[in-house]
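The complex appears here minus one protein chain, its other protein chains still in place.
The chains carry the letters A and B, assigned in the order they are written, with residues numbered from 1 in each.
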Amino acid sequence: MFTRRDTLAIGVGAAAASALPFAAFAATVDEAIAAFTGGAAVAEGGVTITAPEIAENGNTVPVTIEAPGAAEITLLATGNPAAEVAVFKFGPGAGNAMVATRIRLGRTQDIMAIAKMADGSFTSARVEVKVTIGGCGG
Amino acid sequence: MQHLKAGRTLALATACVAALTGVALADPDLTAELVIDGELHLVTRAPSDDVITPNLPERYSGFLFRDPATRDMQMDDFENPAMLAVEEGEGLWSTVEGTAGQSCQDCHGDAADSMAGVRASMPHVNGDGVLWSMENYVNNCRTTRMGAAEPWGWNSGQMRAMTSYISMQSRGMPVNVAIDGAAAPYWEQGREMYYTRFGQLELSCANCHEDSAGLMIRADHLSQGQISGFPTYRLKDQRVVSIHNRFVGCIRDTRAETFAMGSPEFIALELYVASRGNGLAVEGVSVRP
Partner (left out) sequence: MTDVRPRIRLPRSAAAGDSIVVKTLINHDMESGQRRNSAGEIIPRQIVNRFTCEYAGVMVIDMELHGAISANPYIEFEAVVPASGDFVFTWYDDNGEVYTSTESFTVA
């Protein structure tokens, strides 16, 4: 499986772009999580993220999230300049709790989906999507 | 996450390209089928020949080099974001413009009839013996017949929408551009450009798209550089792009001063590159990274 190699494939551009200290990214992600959960504990499981292992292009990455029984889902890109991608609230007219959309990822990173269940508890899933800089047309 | 110094990253990236080259996803996926909405099968493989592509074993659409998610996006006419441009073009088709007070539709009627086959034979020599791309024909009609004030920019939103709409009317038809007769000198010019090394990197189109199709260039999967899928929705640009826009990008990537969109050089190159795809289906509008 891909280990450090994929991280190396990011190239000069992304390394230069990530001029912010790592701590700043962590604060944004934690803030986003706290804003959604109010600081409550977040379990793992019960949420499925479908995303490509390697994004063909980071500007348009198809993602599907399923969380049976969820009332709300937040999608976070932990390595983007701003971690929040979208928040989905399901109403009484919703069918199965699923959404699919297309997102922008600036670099290889974990994307995270946190679901708020009907009983107020939180659960989550996390997958890595590799984003590379191509050789042609960047 | 790991943060690496720039210099090391480049050296290690080069090393990892070599490692990645061995991965199975490098070659085109010859089992992939291009089927629109579960109904319309488009030809993505065509026989090569001794005249135009003696160095290619077979002609492959760029579709076969894409990952499953990208291919899925193209195979559904609703999900395909390029269809937004096609719809815009459809609207422009029936929009009145210019001193003659007419729309394209007033003269050309239903595009499905009048424009069928147009994309498949572009670029071709006009009545005055000059090789023209679709964009030239559109602007010629607009300025000389419709009396429109301004030609559309080659890469303008309207031109990309109109060429997308016209291209859709040939979807499924085999690419079939003429390379003989009046077109011959242009085709020769295009062929010479294809094999000329440009830029600081001294790369010709052939170096990547003929010699190295199927390999990886850093993290891009090199195709044969076919244009049967143009205008295409590029995931990177998040919009439809024209053939010449891509030529500009390619030559710029060799670190050369590139030719302009709409230049005679690019129109000649377009003819040559189109002929390398003779036999492949026009994809209308495709989705590419």
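Note that contacts are C-beta pairs under 8 Å (C-beta built on N, C-alpha and C of every residue); 3 or more make two chains touch, one makes a residue touch a chain.
Model, not experiment: these values are computed from the prediction.
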Problem - Partner chains on view for the chain not depicted - result: A, B
Handout entry: Touching residue (missing chain; options B:Glu79, B:Glu97, B:Glu188 or B:Glu265)
Key = B:Glu79
Handout entry: Interface with the unshown chain - residue positions in subunit A
Key = 59-62, 64, 77, 80-82, 84-96, 98-105
Problem - Hidden partner interface residues of subunit B, rising order - result: 78-79, 81, 83-84, 87-88, 91, 157, 238-239
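The definition used in the following text is that only the chains that are shown with their structure count from here on.
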Fill in the blank from the handout: Chain centres from averaged Cα atoms put subunit A and subunit B apart, in whole Å, by 33
Completion exercise
In the complex, subunit B touches subunit A at residues 1-6, 9-10, 12-13, 16, 19-20, 66-67, 69-70, 72-73, 81, 208, 216-220, 222, 234-238, 246, 249-250, 253, 289
Problem - Contacting residues of subunit A [partner subunit B, same complex] - result: 4-5, 7-12, 15-16, 18, 22, 52, 54, 56-57, 59-60, 62, 79, 108-109, 132-138
